[in-house]
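Since the structure comes first, as structure tokens, the remarks are kept for the end.
Only one protein chain is missing from this complex, and each of the others stays in its spot.
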Amino acid sequence: MSAPNSLLVALGLSALAVTVSSLALAASPGSGHDVFMHNACFACHGELGYGGAGPGFRGDKMLAADDYVVGRILFGGGIMPPFGGELSDVEIASVGTYIRNNWGNQFGAISPEKVAAARQTLSGGNAQNPPGAQGATQ
Amino acid sequence: MLVVRPTSLPLAIGLALFAVAGQAFSDSAAPNVPEPTPSQLLNVPVTKILPGDVDLAPNIKNPVADDSAAAARGMKYFANFNCVGCHADNGGGGMGPALSNRAFIYGGKPENIYLTIAQGRPNGMPAWGPLLPSSVIWDLVAYVKSISSEPEESWGKTTSLEALKTEQVPAEFQSTPDPWKYTQPFADGQKPSGG
Partner (left out) sequence: MTAHHHRLSLVAGPALALAAFIMGAVGSGAVLAEPQNEQNTQGSAQAPNEPEATPPSPQPPAAAETKPPKQPEGAHSLPPPAAAETKPPEQPEGAPSPQPPAAAETKPPEQPEGKAQTSGNETPSTEKPVESKSTASNLEALSQDPKQWPTAAKNYASTRYSELDEINSTNVGKLQMAWAFSLGTNKGQEAAPLIVDNVLYVIGPYPNEVFALDATTGDLKWSYAPKPDPAVQGVACCDVVTRGLAYDEGKIFIATLDNHAVALDAKSGQELWHTKLGEISKGETITMAPLAAKGKIFIGNSGGEMGVRGWVTALNEKDGTIAWRAYSTGPDKDVLIGDDFKPFYDSLKAKDLGVSSWPPDHWKNGGGTVWGWISYNPEFNLIYYGTANPGPWNSNQRPGDNLWTTTIFARDADTGAAKWAYQMNPHDLWDYDEINENILLDLDIDGQPRKVLVHIGRNGFMYVIDRQTGEVLSADPYDTVTSIKSIDLKTGRPVVDESLHPDLEKVIRNVCPASPGAKDWQPTAWSPRTKLLYVPHQHLCMNFKTSQVGYIAGTPFVGATVDMFAGPGGYRGEFMAWDPVAKKKVWSIAENFPVWSGTMVTAGDIAIYGTMDRWLKAVNAKTGEVLWKFHAGSGFIGQPVTYQGSDGRQYIAILSGVGGWSGAIANAEIDPRVRNGALGFAGANQDLPAYTKGGSELIVFAIPKQAAVQAEAAHKEGHYAGSAPH
């Protein structure tokens, strides 16, 4: 490849990289684990799923109810802050899937569409007792 | 290969979380005492030497100072966030310095303790500010103030076999945010009473 061509390729590649990366920044980080770490979930729920200030997720049967999981993340409750304003549907779906399927859990995935729908159907008032959970408290 | 440390949060996300979470937690704080503003916190000195010898330091009160449940909440957080792992039950010290006495390396006023927790310190204290809502940190401050209220006898501290007279009832026998209320004779390394 001649020198000027390789220069163009380089510029094109770097432009592409910047575009891809800004998309990445806007859309979501690559994995539920990254959402979990970069939004301080780990501080209360622990990185090994053993909890802390918040409940542990290992073998936590409450996680089976996906409405509960989505509702909690969207609207918070007790000492848990709401993340609905912070995180996109993709990110919430991603981290919800992560906690439901990590550390030996196998509770299935959550889709971004589910999260989008929950924003409509679950209001802040319902967040304390979303359908499928029993009197969720800290 | 470039190695990116995973703890380097983009500042925007961190501050946004801080604000949102602070809002969510403020319900549990005593409503009448205002939280200090960021610029007030920025102006808290860590030294007694103020140029001009004029006290221009902001007058800050712990927003939960009048909340009798704050120290109990702080005690829970002290375990939840593993403070107890470095500072020990009741603040006895270990990897980190003791919090069970009135000596604070970086200042003992509530705002000093708040900033030590939030900012971390160079000799090993981690920085919790980007991670924890301010109300959680103020509850921890309330707990630290409670456990550090040792019975004060002198300005300095005398150490000798005779001077070491009392110890706290140890944490395996009781759990309280006010451990200095419960003391027993110093055991000189032997089995503690109640054991």
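We call the chains A and B, going by the order they appear; numbering starts again at 1 in every chain.
The rule we apply is simple: a contact is a pair of C-beta atoms (placed from the backbone, for glycine too) under 8 Å apart; a residue touches a chain by one contact, two chains touch by 3 or more.
The model shown is predicted, which means the values in this text are computed figures rather than measured ones.
Novice: Which of these, B:G92, B:P110, B:P133 or B:P177, touches the one chain of the complex that we don't see?
Specialist: Of these options, the touching residue for the absent chain is B:G92.
Novice: On chain B, where is the contact patch with the chain that was removed from view?
Specialist: 1-8, 10, 79-82, 84-86, 88-98, 100-101, 103, 105, 122-126, 150, 159-161, 164, 166-168, 170-173, 179, 183, 186-192, 195
Novice: On chain A, what residues meet the omitted chain?
Specialist: Counting only chain A, the missing chain is touched by 1, 3, 6-7, 9-11, 13-15, 17-18, 20-22, 24-25, 28-31, 33-34, 38, 42-53, 56, 58, 102-104.
Quick note on the criterion: only the chains that are shown with their structure count from here on.
Novice: Where the CA atoms of chain A average out and where those of chain B average out, how many Å apart are those spots?
Specialist: Here chain A and chain B have centroids separated by 31 Å.
Novice: Residues of chain A touching chain B in their complex?
Specialist: For chain A paired with chain B, touching residues are 37-40, 43-44, 52-53, 76, 79-83, 85-86.
Novice: Sort out for me which residues of chain B touch chain A in the complex.
Specialist: Against chain A, the touching part of chain B is residues 6, 9, 13, 16-17, 20-21, 23-25, 28, 76-77, 80-82, 130-133, 136.
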